[in-house]
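I am attaching a structure below and will ask some questions about it afterwards.
Left out: one protein chain. Kept in place: all the others.
For clarity, chains are labelled A and B in written order, and residue numbers in each chain start from 1.
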Amino acid sequence: MTLSDLIYSLDLFGVAVFAISGAMAARQKQMDPFGVLILAAVTAIGGGTLRDVLLGFDVFWISNNTYLYVILVSALLTMLWPLARAWQYRVLTLADAFGLALFTIMGMERAMQAEVSSLVAIVMGVMTGVAGGMIRDILSGQIPLILRREIYATASLMGALTYSALSYYSLDQRYAMLIAMVVILTIRLTAIRWQLALPNLSSR
Amino acid sequence: MTLSDLIYSLDLFGVAVFAISGAMAARQKQMDPFGVLILAAVTAIGGGTLRDVLLGFDVFWISNNTYLYVILVSALLTMLWPLARAWQYRVLTLADAFGLALFTIMGMERAMQAEVSSLVAIVMGVMTGVAGGMIRDILSGQIPLILRREIYATASLMGALTYSALSYYSLDQRYAMLIAMVVILTIRLTAIRWQLALPNLSSR
Partner (left out) sequence: MTLSDLIYSLDLFGVAVFAISGAMAARQKQMDPFGVLILAAVTAIGGGTLRDVLLGFDVFWISNNTYLYVILVSALLTMLWPLARAWQYRVLTLADAFGLALFTIMGMERAMQAEVSSLVAIVMGVMTGVAGGMIRDILSGQIPLILRREIYATASLMGALTYSALSYYSLDQRYAMLIAMVVILTIRLTAIRWQLALPNLSSR
């Protein structure tokens, strides 16, 4: 499996898990099947679409139908699967954490192809990771999760900084990706497990 | 009247009715005149702007002032017209249904010029039809109408599928457009008349 095959496979996997995350959020809000599909789609490809538009790239899902089919199948499965309530929340949280890790690093990869600065690559990576979820939350009438006190975007940022540093020291790209994704997953899952949150500073 | 003249006229008509729909929503929220104008504009050109940006086209209203003038006049008339409350709601709903039908098919037309796949053309059509109204709802602090249980985006999707099928079988484009628009209007108005809604599946 070449590196670009690996990236493509991971990208599709990220699309699937984020689509599931969006579809589950829509189910919780009792949306109709079409609302579920739309929320699955914006969660799955919202961040990457924004990234491609800002970088001046052709939007990735327009020339390749596979992304849309993956979203369609993921949304249908999520709609039909009779999940128990407790499971629902856990799957949603896990899918979201995996998607966050995958999309942050995939987003940086794509930005680096445009030969932007490391700073912009980090911004694009975090944006790819978190923007879909932000749009999902806005569309379902909530203040975006990431603006609340959970360690979410912070996990994405830590992974992005890790990947940027490892790429700088010319580590083999496959290992760099893997390590950076593990960093994001570890921070995010640790935060969920022990309900960690960043302090806000407004009480000063 | 050539086909492209017809398309242009219908496009301007769609902009007018969606601008009215946006302006009426703003009046109901008691916004000031400028708020009315902004909501008219985003409802009328939001979907098409998003479509053009994603397809990499020049944004349609930037090189042709007519669209902005149509919005300005539509918003002013809506502000000044002393409508009765019952009429207001009915006009808003009807304008919205017409706009939905026009924009879905116009959006597909435009996407087909970029030679995208049928699937992407359908997505672009539905997006052109529903995105303006979604932005309108978000800006006025509501969960978007289309994510609720009304048959709204579903009507757009049925029309888009119809147009895609009719185009595939090489029906005369004018008839194909007309039939697809009638499909959207019929489904949407029937749903409104008998208050139909798609079931949500979350109670399983």
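We take it that a contact is a pair of C-beta atoms (placed from the backbone, for glycine too) under 8 Å apart; a residue touches a chain by one contact, two chains touch by 3 or more.
For clarity, every value in this text was computed on a predicted model and none was experimentally measured.
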Full-complex touch with the removed chain, picking from B:R27, B:R51, B:R110 or B:R188, is B:R27
Which residue among B:I7, B:I20, B:I38 or B:A95 touches the omitted chain?
B:I38
Missing-chain contact among A:L72, A:L94, A:M112 or A:I138 belongs to A:I138
On subunit B, residues whose C-beta touches the chain left out of the figure:
26-36, 38-39, 49, 53, 58-59, 61-63, 65, 68-69, 79-80, 82, 138-141
In the full complex, subunit A touches the hidden chain through residues 53-56, 116-117, 119-120, 123, 134, 138, 142-144, 146-150, 153-154, 157, 197-202, 204
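We adopt the following convention: only the chains that are shown with their structure count from here on.
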For the Cα fit of subunit A against subunit B, please give the angle of the superposing rotation, nearest 5 degrees.
120
Taking each chain's mean CA coordinate, subunit A and subunit B are separated, in whole Å, by 30
